[in-house]
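Before I ask anything, here is the structure I am working with.
All protein chains but one are shown in place.
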Amino acid sequence: MNDLRPIIEGILFVSGDEGVSLSQLSEVLVINEDSLVELMDSYMTDYNSDESKGLEMLCYGKRYKLVTKAIAHSYCQKLFEETSGKQFSQAALETLAIIAYKQPVTRVEIEEIRGVSCDMMIRKLLARNLIKEVGRLDTIGKPFLYEVTEDFMDTFSLTSLSELPELPEYQTVSEEGELFY
Amino acid sequence: MNDLRPIIEGILFVSGDEGVSLSQLSEVLVINEDSLVELMDSYMTDYNSDESKGLEMLCYGKRYKLVTKAIAHSYCQKLFEETSGKQFSQAALETLAIIAYKQPVTRVEIEEIRGVSCDMMIRKLLARNLIKEVGRLDTIGKPFLYEVTEDFMDTFSLTSLSELPELPEYQTVSEEGELFY
Partner (left out) sequence: MEFFVTIEQFEGPLDLMLHLIKEKELDLFDLDINILTQQYVEYIHAMEQMKLDIASEYLLELATLIEYKSKKLLPNEAAELDDNYQQQQEVDLVNRLIEYKKFKEVSIKLDDLYQERNLKFDKPQSEIVNQWIDINENYESTSAYELIKAMNRCLKRFQLSQPYEVNITQKRISIEDRKKQLKINIKKFNEVFALSNTMYDCRDLYEVVITFLAILDLVNENVLSFTIKDDEVYFKKV
């Protein structure tokens, strides 16, 4: 099976920032997805622990891609004037966090938690392809439901949503004024 | 010096099809060109004789770049032929996006933004009736101006171009550390 590794590296390289999905790989390599996941897991472990390499394999959602290791960052920045100074605003991060943890979720639900209007922010996040519409809730006004995208997972280095940092647990207060968990 | 290798691999990776010139590398790595040539020669020999790799390092003129080894080519070809059959290629989408957002626009302007030649792509999009010629710009060579068509609007379910998702604001190269939104 190891002779597939160079081929996989080649495919990931050509695909670039889009990456390749598990199902695409499984189709072209003619190998079933379960075996492929196993193969990819061990390949990724070996790949990412090889210190002679300048590249790293990422898995997000069910896509794989190659990126440079962090050590090359400052050099690449020098070379390309990269604009990695780009940062998310607190408002963007909060909105993304709510969607990621509560998805699928409507705009109104997000606004209830944040206490401010999120209309513009949602449109910006849609435009950045970090969230997507996944249908409508069957209620008055048929509001859109939002979920995060694969791009979101890639942007925040998540293999799956289960890798999201744990949400802090606080006791909430019941109506009787008692605390419950 | 071997600790420079992963960094070099990272730089070559990021620079993609364009590759990196010897002088750029020398400047970024703060190493004189003669020593760098030596370093690159031995790195390239090692790199290209490593059968576990799916990539290959090329040097032409005084530029270096990474490409996929030939063994992976038929798989890559299959991948992009089969799984993206009815979808737009990245190149097609990019060209269409530029025309839609910037129309009327000349081929040269599109190429400036995409950074690659778009001649073939424009001909394909014209043939598919997704874009049309709408006159010529009154400048040297009288280049054609392009706009998107009704078919384009249909394909992307738009009733007017004003419905196009808002483009996130990009910083110009010199600005740094500003907020996304």
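Note that the chains take the letters A and B in the order they are written out, and that residue 1 is the start of every chain.
What we mean here is this: a residue touches a chain if its C-beta (ideal position, glycine included) is under 8 Å from a C-beta of that chain, and two chains touch if they have at least 3 such contacts.
Bear in mind that the values here come from a model prediction, so they are computed numbers and not experimental data.
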- Task: Would you mind spotting which of B:69, B:107 or B:124 touches the chain that isn't drawn?
- Result: B:124
- Could you tell me which of B:59, B:116 or B:137 touches the chain that is not displayed? B:116
- Message: Across the whole complex, list the residues on chain A that are touched by the chain not included here.
- Response: 13-18, 56, 58, 65-70, 72-73, 76, 79-84, 88, 90-91, 93-94, 96-98, 100-101, 112-117, 126-129, 132, 154-158, 164-165, 167-168, 170-175, 177, 179
- Message: Counting contacts across the full complex, list the positions on chain B that touch the omitted chain.
- Response: 10, 13-18, 24, 27, 67-68, 76-77, 79-81, 84-94, 96-98, 100-101, 112-116, 120-121, 124, 127-128, 154-158, 163-165, 167-168, 170, 173
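By definition in this document, only the chains that are shown with their structure count from here on.
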- Geometric centre distance via CA averages, chain B-chain A, whole Å: 23
- Query: Which bits of chain B are touching chain A when the two form their complex?
  - Reply: 2, 5-11, 13-16, 20, 24, 28-29, 51-55, 66, 68-69, 71-73, 75-76, 78-79, 82-83, 90, 165-168, 170-171, 173, 175-181
